[in-house]
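What you see is the complex with one protein chain gone and the rest in place.
Note that the chains take the letters A, B and C in the order they are written out, and that residue 1 is the start of every chain.
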Amino acid sequence: MIFTRPKPTSHAPDTSIYERRESVVRSYTRSMPRQFTRAESVWMHDNQGGRYLDFLSGCSTLNYGHNHPVLKQALLDYIAGDGITHGLDLHTDAKADFLNTLEQVILKPRGLDYRAMFTGPTGTNAVEAAIKLARKVTGREMVIAFTNGFHGMTLGALACTGNAAKRGGAGVPLNHVAHEPYDGYHGPDVDTADLLERRLADPSSGLDAPAAILVETVQGEGGLNVASPEWLRKIADIAKRHGALMIVDDIQAGCGRTGGFFSFEGMGFTPDIVTMAKSLSGMGLPFALTLFRPELDQWSPGEHNGTFRGNNHAFVTATAAFRHFWSDGRFQEDIDRRAALLERRLDAIAVEFGLSTRGRGMMRGIDLGSGETAATVTAACFDRGVIIETSGAHDEIVKVLAPLIIDDALLSAGLDIVERSIREALSAPIGVAAE
Amino acid sequence: MIFTRPKPTSHAPDTSIYERRESVVRSYTRSMPRQFTRAESVWMHDNQGGRYLDFLSGCSTLNYGHNHPVLKQALLDYIAGDGITHGLDLHTDAKADFLNTLEQVILKPRGLDYRAMFTGPTGTNAVEAAIKLARKVTGREMVIAFTNGFHGMTLGALACTGNAAKRGGAGVPLNHVAHEPYDGYHGPDVDTADLLERRLADPSSGLDAPAAILVETVQGEGGLNVASPEWLRKIADIAKRHGALMIVDDIQAGCGRTGGFFSFEGMGFTPDIVTMAKSLSGMGLPFALTLFRPELDQWSPGEHNGTFRGNNHAFVTATAAFRHFWSDGRFQEDIDRRAALLERRLDAIAVEFGLSTRGRGMMRGIDLGSGETAATVTAACFDRGVIIETSGAHDEIVKVLAPLIIDDALLSAGLDIVERSIREALSAPIGVAAE
Amino acid sequence: MIFTRPKPTSHAPDTSIYERRESVVRSYTRSMPRQFTRAESVWMHDNQGGRYLDFLSGCSTLNYGHNHPVLKQALLDYIAGDGITHGLDLHTDAKADFLNTLEQVILKPRGLDYRAMFTGPTGTNAVEAAIKLARKVTGREMVIAFTNGFHGMTLGALACTGNAAKRGGAGVPLNHVAHEPYDGYHGPDVDTADLLERRLADPSSGLDAPAAILVETVQGEGGLNVASPEWLRKIADIAKRHGALMIVDDIQAGCGRTGGFFSFEGMGFTPDIVTMAKSLSGMGLPFALTLFRPELDQWSPGEHNGTFRGNNHAFVTATAAFRHFWSDGRFQEDIDRRAALLERRLDAIAVEFGLSTRGRGMMRGIDLGSGETAATVTAACFDRGVIIETSGAHDEIVKVLAPLIIDDALLSAGLDIVERSIREALSAPIGVAAE
Partner (left out) sequence: MIFTRPKPTSHAPDTSIYERRESVVRSYTRSMPRQFTRAESVWMHDNQGGRYLDFLSGCSTLNYGHNHPVLKQALLDYIAGDGITHGLDLHTDAKADFLNTLEQVILKPRGLDYRAMFTGPTGTNAVEAAIKLARKVTGREMVIAFTNGFHGMTLGALACTGNAAKRGGAGVPLNHVAHEPYDGYHGPDVDTADLLERRLADPSSGLDAPAAILVETVQGEGGLNVASPEWLRKIADIAKRHGALMIVDDIQAGCGRTGGFFSFEGMGFTPDIVTMAKSLSGMGLPFALTLFRPELDQWSPGEHNGTFRGNNHAFVTATAAFRHFWSDGRFQEDIDRRAALLERRLDAIAVEFGLSTRGRGMMRGIDLGSGETAATVTAACFDRGVIIETSGAHDEIVKVLAPLIIDDALLSAGLDIVERSIREALSAPIGVAAE
């Protein structure tokens, strides 16, 4: 057994500082009540000697694992050399390196011609910038987002998010966004792109002419729902014909999570705008990017800004990650192989237990039917040293978001634990914890 | 002369990568068209051998200067030891250290009892969380913000921002916020707190009952307008009597910029909610915090979240900064002395040229009467090796935001250059560049 | 031939006063450029001796024809006797009579227990009151309306209206309303009630919990689309299960237009709220009514008011109409017989020309495929002395809204003209006017 179980502790860890001083808004600490000290590659270590295999990866923020040595060394060198840490949006060596590498390693080989906008370094800021730009360029106000979409928590992005509990936090009505059914939402017999086309073509549908259609190719938070390339092409075409910009939110599905650097590669359409964040820095540093066609770059100087809009540490690690992982096709081959392994394993479990799987690439999960069962499974995994979480409208999907760099054998070993935990959960009487 | 002027270059620096790949939304690069390589303390260096005294400090993000050695070493050690870089909102050693230090060094000595919420690591995210919470707790929707206030660029925070050009970028109407006149807005004879009280007390004023009153004690972007303690106390009292929460946005004025750690210290009121960012990490790393009274901590788990909501690198440097600068009163004494020096120098210039000054603490400026004149001054300063920027509705205020740790003599030397540049600008025929 | 064609005029009527003083917003005058002087029963007379058969009936406002003698006499008597004309919402004899008759003649025989709210005397005011009440009672903000729905032109009702041209007139975004597909909108194979149920049952659909579902049983302006009783029962059930109020907007379809007094009679559900206007006064006087279950009557006094909220002249004529037409079942028998005649005639035309028909009761039309063809038909009808108009998203439906009291032979004669005009339009080369 390759996992070190968390050692039995004679006393509970002292969490009083959190109770006194940290807001109850914290969430992951509730199902993973440990204090973590250090992490490397696929492993996290707590302050009681426990070691955990990370099948959460910061919700796809740590695609290259924790503290990857190449990225880490680049950052250490940069800091040691007094590289610019904070420079607002001034030109820096780190930024020039990043832009050049983005152009050479990412954009050119994929035939993409985008400009990069450094928004505030969080995904939600990138989405806010994207929809602002779409509204400015089109002169329209309405954005079409989709059922189960997740795009962030600031007011503009939250309006695009489907989850009622998150939306409720706004405290004001969320406007200027229509949520249309995502691919497959109404079952296999209803093509929801056709429904959308029907409404946009109808001047009396009540659906105002949209500035943008904002879509994830795989809905990371919304239950690992996958849009087909055909459907996405239809959406791209609908956007074009109706004068709207197509925005792909690639914050969770991008950076290799589904195989290619962008999740939409090879699908036969090119988004007008792409939002990136999460694994973009490669090391978990805050970083976000809004990419768009040069013709759309109609901003006035500073029209959208932010204090941390050029996070130079993240430029450094992102540049290193681009070079190390994306200069040739080997990393994508690794991902594809691991994704195939993951798919086989989840399919086998699903077949055995009559469940269904979801997702694409290294972003897959299994539908346990209820949030209660899924929570039982993830709790059992955690007890056995695997950090794993749920997704979906009812938190009913156990999702595997392993680091993309995980050793194949370790991936298998982790999946053994997931499988065992599912088996127990489905065998046990409801309400009785596994093990 | 202690400044090294940027060397005359035989050829312009190559900026083609920015033109090809960076959005035209970039702003500071336009008045400071250099590429910067490294920085330490008060100095920034460009890639052509130029050295600049930084009187901008990342708009108050670098109160302790660039790459302060104590903070830098703490961060290098943390990274080298594979400390957790990204852990969503999981407990980490770095977070525990931060919270304990926040409690011991910052809150307890000031008699403050706040809980900390780690929002997405930008100021605008902290403001979004603050107004969400206020709306949730009060069940009301309207927020009162002030003329010339600046609170961020995501939709909820942007609605609270006064600047028309920024607001215009939204592309949708900005609602649920009323902008009331700030202290002194209608001249010395009109107490704008009384105007606000009148409207809130009147059930037919059309001003809906507010969830929050959101205020900066000094308006950093809005022209260095200063609210008096009397006015702020009135506002705090008005909020209380009318069932609204008082939110102090201390993102730019906090972390010592006006003397104390919080800009409202010693004023005789305690905000219900405080937003922090900019200099909070101490080293320019993305970091933001929303503090509030424990009774207000009514969030559901994850009701407001974000991928980078616990930036552990920032925890490390912020903790080091709290300990190094705020464990005793010496730093504040230094700030107060430098602020007095800054005040004297600006007042003298103002008296000589019939201008007026603005601001408080180490956040002061001089009103040049027009954005054109102010731009002439800042350009002349930059030519002489001083990075300095403008503020105000018409960019008419030249503002000095020197690092708080600046040597007194260096502060004087920098102000010599500012003074000389103002003198030239005001003597020269309009439209003729200085020097 | 029973129709008197408008006499050839040697000179065009003088319309200069309209051009000088009436807003270009006027619409019907464009296709019917006559000045009308008097009207009785099914006939309108112009000031050049022309006589017209009215198949428009004020868009279903004149279900009992023009100036019905019984109603007219009641009104003349009331005015001659100095009955209260305007009394705000004070009790008057006319109001008491109206309420008693409403109770005895309309509500009781149908087993309905509603309270009546006299809103401002236009349909849009009744709809505004209905959605206000639903929002107040449920504490929710979102209203579900339907594609092609038409509910009025004031801001709250306009947000519920589907037509893009009408919506565009708002000049502000129309919020707090989601437009869902009406019955049959996505073809016969998609049950749109199921689509709605799916979205409301899904906490991540992005569709906020609704205060109300606002529906027309037949969409008068939106193209005479008919909702089936099954679909409406499903909608009623969905509303109930999801805590929303079901509002039937019976402004155009009510007052006998579809047979019964209410358009939803006998369908197996009871709306929570019903809006009435148009033919309610019986004589074309401004009058509107919002009916609701007594438990929903949670208004504060005067919380929604309006200067003309009790139009006593309309009370008088409405009371007379209730008594004259609805005291027994004979009028409904007449309507049903005429509706069957209308259906047969339109079906026959449709079969002959490969067209499709729409509608229910005495609210039927024929789809001419394009607005241009439909306009050719209505123009030809007008030339022949029949006033008739179009409906639908593209004005492609020629709709017959004859007075319900029309003599069967006259209905047939009018339909002869419609048929002849269609025949000519479909035979003629495109663009060539008929006759």
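Remarks
Note that contacts are C-beta pairs under 8 Å (C-beta built on N, C-alpha and C of every residue); 3 or more make two chains touch, one makes a residue touch a chain.
Because the structure is a prediction, the values reported are computed rather than measured.
Contact with the omitted chain, checked across C:Arg115, C:His242, C:His324 or C:Arg420, is made by C:Arg115. If you put the missing chain back, the residues of chain A touching it would be 172-173. Counting over the whole complex, chain B has residues 141-142, 145-149, 161-165, 167, 173-179, 181, 185-186, 189-190, 195, 198-199, 202-209, 222-223, 392-394 touching the chain that is not drawn. Summarising the interface, chain C meets the missing chain with residues 15, 17-18, 20-30, 32-40, 44, 47, 56, 58-59, 61-62, 66-67, 72, 75-76, 79-93, 95-96, 99-100, 102-103, 107, 114-118, 120-125, 128, 131-132, 134-136, 141, 152-157, 159, 165-166, 168-172, 175-176, 211, 251, 277-278, 283-286, 290, 292, 297-308, 311, 313.
Here is the rule we go by: only the chains that are shown with their structure count from here on.
At the interface between chain A and chain C, over half of the residue numbers involved are used by both copies, so each side presents largely the same positions. With centres taken as mean Cα positions, chain C sits 59 Å from chain B. Between chain A and chain C the centroid-to-centroid distance comes to 50 Å (mean Cα coordinates, whole Å).
Each of the following residues of chain A touches two or more other chains: 141, 165, 175-176.
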